[in-house]
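Just passing along the structure, written as structure tokens.
Just one protein chain is left out here, and the rest sit where they should.
Let's turn to subunit A:
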Amino acid sequence: MSVLKARGLTKHFGKVKALNGVDLEVNEGEVYGFIGPNGAGKSTTIRILLGILKATSGEAQIFGKDVWEDAVDIHKRIAYVPGDVNLWSNLTGGEIIDYFTKMRGAEVDLKRKEALIERFQLDPTKKCGTYSKGNRQKVALVSAFAADADLYILDEPTSGLDPLMERIFQETITELKEEGKSVLLSSHILSEVEKLCDTVGIIRDGEMIESGSLKELRHLTRTILYVETKQKIALDDLEGIHNAVVNGLSYEFQVDTERLDDVMKHISQSGVIKIESAPPTLEDLFMRHYEGEVGGVQS
């Protein structure tokens, strides 16, 4: 069952066409990765879904209700964290979390709040004026997670967090998923959402260019390998290798993720001394997409 459904969303800011027919569907209990480079239209889409921008055309529903008309009702069951959090400088983080909880019409659940504060290592007694970007983001995250929402909408929520905090964030999302909550998570980094998401949608220049389960999208991604071997590898015999750079007995190349198994079997015969791999990046993905368009061999 889908909790969020958008069809053909377009949004024009004067002459700027920010969105051009965006379709999006998030099912119950699913973590949806909404991926695209800067300026692709992620935030604009999310703001339409929150009912704070009105779509030029198209329609969107959350929990079966119209996002513009029934915004207040919808918001009782969702929690939102923007990428750039600004707070009131003379209020403390703790105060703000409580105000937000009250604005949801809910009572502050002290245990839950304290647990989250502990977890994200936030000092709630400091005035927000003294917080760094990461700490302001933590305030927004804690107040979102403290809410007992059914759908969490997170717009590049980890942009100011250090790697440790990012891990804690990922754990929290995993827990939400186990509780059966739905999450819409936007990001411009593919690897970041890969670990968490069941489904991904990729947006570029205001258009969705791919969407589906990660498995379905696997064919689009490539893994980058750096290998050193004792003997020469016969790369020419291999299918699914791209952009190979050979330097003596060290190799750097990209492998279609679906062919990874074959390639690994093959190179292991040459006596591997060292192997490193890098996850596929969004840029690679776009390259593939456009190669596909040009070549006309998209599956």
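To be clear about the criterion, contacts are C-beta pairs under 8 Å (C-beta built on N, C-alpha and C of every residue); 3 or more make two chains touch, one makes a residue touch a chain; residues count from 1.
One rule holds for everything that comes next: contacts and distances are computed from a predicted model.
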| item | value |
| --- | --- |
| Undisplayed chain, where the name is taken from the UniProt record, one of "ABC transporter", "Isoquinoline 1-oxidoreductase subunit beta", "ABC-2 type transport system permease protein" or "Cytochrome c oxidase subunit 1" | "ABC-2 type transport system permease protein" |
| Listed residues A:S57, A:N86, A:T174 or A:S277, member touching the removed chain | A:N86 |
| Residue of A:R7, A:K102 or A:K195 touching the missing chain in the full complex | A:K102 |
| For subunit A, the residues touching the chain missing from this view | 13, 47, 50-54, 68-73, 75-76, 78-80, 82, 84-88, 90-91, 95, 99-100, 102-105, 140, 153 |
